[in-house]
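One chain of protein is taken out of this complex; the other chains stay put.
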Amino acid sequence: MTTGKPLRVGMVGYAFMGAAHSHAWRTAPRFFDLPLQPRLTAVAGRNADAARAAADRLGWESVETDWRRLIERDDIDLIDICTPGNTHAEIAIAALEAGKHVLCEKPLANSVEEAERMTLAAETAAKQGVLSMCGFSYRRTPALALAKRFVEQGRLGDLRHVRAQYLQDWLSDANAPMTWRLDKSKSGSGSLGDIGAHSIDAAQWVSGQNISGVSALLETFVPERPLAGDLVGLGGHGDLSSDAPRGKVTVDDAAVFTAKFDGGASASLKPRVTRWAGRTPCVWS
Amino acid sequence: MTTGKPLRVGMVGYAFMGAAHSHAWRTAPRFFDLPLQPRLTAVAGRNADAARAAADRLGWESVETDWRRLIERDDIDLIDICTPGNTHAEIAIAALEAGKHVLCEKPLANSVEEAERMTLAAETAAKQGVLSMCGFSYRRTPALALAKRFVEQGRLGDLRHVRAQYLQDWLSDANAPMTWRLDKSKSGSGSLGDIGAHSIDAAQWVSGQNISGVSALLETFVPERPLAGDLVGLGGHGDLSSDAPRGKVTVDDAAVFTAKFDGGASASLKPRVTRWAGRTPCVWS
Amino acid sequence: MTTGKPLRVGMVGYAFMGAAHSHAWRTAPRFFDLPLQPRLTAVAGRNADAARAAADRLGWESVETDWRRLIERDDIDLIDICTPGNTHAEIAIAALEAGKHVLCEKPLANSVEEAERMTLAAETAAKQGVLSMCGFSYRRTPALALAKRFVEQGRLGDLRHVRAQYLQDWLSDANAPMTWRLDKSKSGSGSLGDIGAHSIDAAQWVSGQNISGVSALLETFVPERPLAGDLVGLGGHGDLSSDAPRGKVTVDDAAVFTAKFDGGASASLKPRVTRWAGRTPCVWS
Partner (left out) sequence: MTTGKPLRVGMVGYAFMGAAHSHAWRTAPRFFDLPLQPRLTAVAGRNADAARAAADRLGWESVETDWRRLIERDDIDLIDICTPGNTHAEIAIAALEAGKHVLCEKPLANSVEEAERMTLAAETAAKQGVLSMCGFSYRRTPALALAKRFVEQGRLGDLRHVRAQYLQDWLSDANAPMTWRLDKSKSGSGSLGDIGAHSIDAAQWVSGQNISGVSALLETFVPERPLAGDLVGLGGHGDLSSDAPRGKVTVDDAAVFTAKFDGGASASLKPRVTRWAGRTPCVWS
């Protein structure tokens, strides 16, 4: 394995998703025969000490304090974007224009305009053999992959409904602290983008059809949350006193909608119906 | 029991729901201490022979071939309406004006205009002590009754979501035959009214809130079905040849929607979100 | 229906099972075309007032205070035994010898010796066309009936395991009161006979095989229970004070075992393995 042609990765961001991606880059070649061997070449973070500590813990060979440096380095083949959504477009477009392959976390962008610019950059780069993808990780879960195969083989007949629910409970506690994920200026959206994006992608990917219409409700059930020191990650929270200063939640914490599918390539297919819940801070016990 | 004051019932219709109601009238006083003792006094049906056979099988004391005769009889206290929806308004209003109590199957009516006239008649009759209700039978299922009690006691906290699914599979077979339930001129609607009505009532009844807004999709996945001889009931179907003459399905066989709740009496409650599927001819195996 | 040839029933006992049987006799002919029409001719109970009240509530035409009188009456065709197990053998054998058909509640008897005498009486009576059966009601539940059909059709292949659990929770509360079901002199056994009997019958009936060996554990987790006034039924219990006088539970309240099956008629089948829990006073919440 160690002798194969390398895929030298430069990762931007090292919090929750950065840790997950580090694990994936490190582990994949141990279980699968890959055409290229990932190397954890460099990780970028604005705070030098924190980035160096993360690099040590997560196994990266070097550190940069500006993601632009990752893109300039000629010993890096791929830029892995694990930052909040408001930075995706700038990093991804710069990387693609520099001829780096790009893996970008979902949701792809915080606006349609950004996503369209990113798509254009990706299409242009693709002509030079530069690859790009968005990190919809559930496509490789065995159950979804099998479902997609069943659909493709026609074993499920015509699809009449797609039902999807993605329920997380970590925000059901009104004292769970603020994170950047609840700040619209960084995350762009709340449950709709953070977990609803997975449902939307899975529904389209498994069904082989695209959504052609939608009716949705967004709600913010907990409009303020205590401010904790560390707002970077997903993780647990300690005993925040109930009189801690509170920050304003500027995104939805529940998303519910129905949609129509376009029936894919076959115009004779009937419109399809789907619906699901996004992340919902429900109390389940 | 046999010596208590009687409640003399006249039932209109004797097919699927008529059989269910007969069972209920016969059984309830054996398990519960009721203030009045139901008597299965008379059943009405247009076909005299069929009505007489049904009366014999279901245990009714007498037969009428015109529902108006039930209303005229002074030995009948309550009219139980088990007919298709297109006849509900006329029968119910006539019964209420004649001072008979009314139990009417759901969905209450085939149009809002009919329902409003029925409500007005019921309110007028109520001043004379005449009772009326719509047959939302699920209110008495133990699980729903317990859920409502939990809501009323505040044990569930603020309600954030109501999710409901009512899935039936008897129409998933494209060769399941036509019934009056699939004929809009009789039933008014399809899965939305037939089973969605239960979900809507249960959601409002358990939550103690009313729906204040809705976005919906209706679909008819199987637009034609074989015509069988007997179109009155729900029941099974034999081996209908695939080239049997086919009738047009004029109602939805799937209904999906999201709704907002009004927060009940308390204006400070946030709008609520709900969604569910109506009857859906999905293949589950 | 009312004109068909009658099946005149005399029922012994009118508590929990008596109420259930009354309901069944009353209801079955309304839903099924039966060759004979059940009539609720007479019910027997030792206490005349209580028996008469039960007859009125449950719909029986007459009352006897000695089950022997039911057997003597020539207007009764079938004896339905709904009493505790310690009386089954005497009543059933007397009825069979008098030429009455017998339906006997499960468990059939409180000892193998009793059961063998009952079987002998039933076999002798059968030669005169007298029918008898034990009330294993689950055989007619649609799921079990379908499972049996699948086994008979070979659609499940060779059976390798039978797993069964019958879990009831009404005795999980250590303050649930004594009933005759917990008194070995009346019931003969506890969860093993009361609900385990259903599992054993279902396992043999669905598989088409007989149990040929067994290893079992019986436990009595709650050895004493408060004495309430009414020990006849299953039903609910109020707020028994914790210092109410207590009676000794003399049967198991949990039964667990493994068994081998004999492979039925086919000697080439391998021994089969089964296991299940009987009633277990577990707390599930």
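Per-chain residue numbering starts at 1, and chain names A, B and C are given in the order in which the chains are listed.
Quick note on the criterion: a residue touches a chain if its C-beta (ideal position, glycine included) is under 8 Å from a C-beta of that chain, and two chains touch if they have at least 3 such contacts.
Owing to the predicted nature of the structure, the values given are computational and were not obtained by experimental measurement.
Of the chains on view, those touched by the hidden chain across the whole complex are A, C.
From the options C:46, C:163 or C:248, the residue with contact to the chain not on display is C:163.
Annotation: of A:56, A:113 or A:158, A:56 touches the absent chain (contact as defined above). By the touch rule set out above, chain C reaches the unshown chain at residues 156-157, 160-161, 163, 215-217, 219, 221, 254, 256-258, 260, 270-271, 273, 275, 277, 280-283.
In the full complex, chain A makes contact with the omitted chain through residues 1-2, 19, 22-23, 26-27, 30-31, 56-59.
Keep this in mind: only the chains that are shown with their structure count from here on.
Chain contacts in this assembly form an open path, with each chain touching only its neighbours along a single line. Once the centre of each chain is set as its mean CA position, chain B and chain C turn out to be 36 Å apart. Once the centre of each chain is set as its mean CA position, chain A and chain B turn out to be 47 Å apart.
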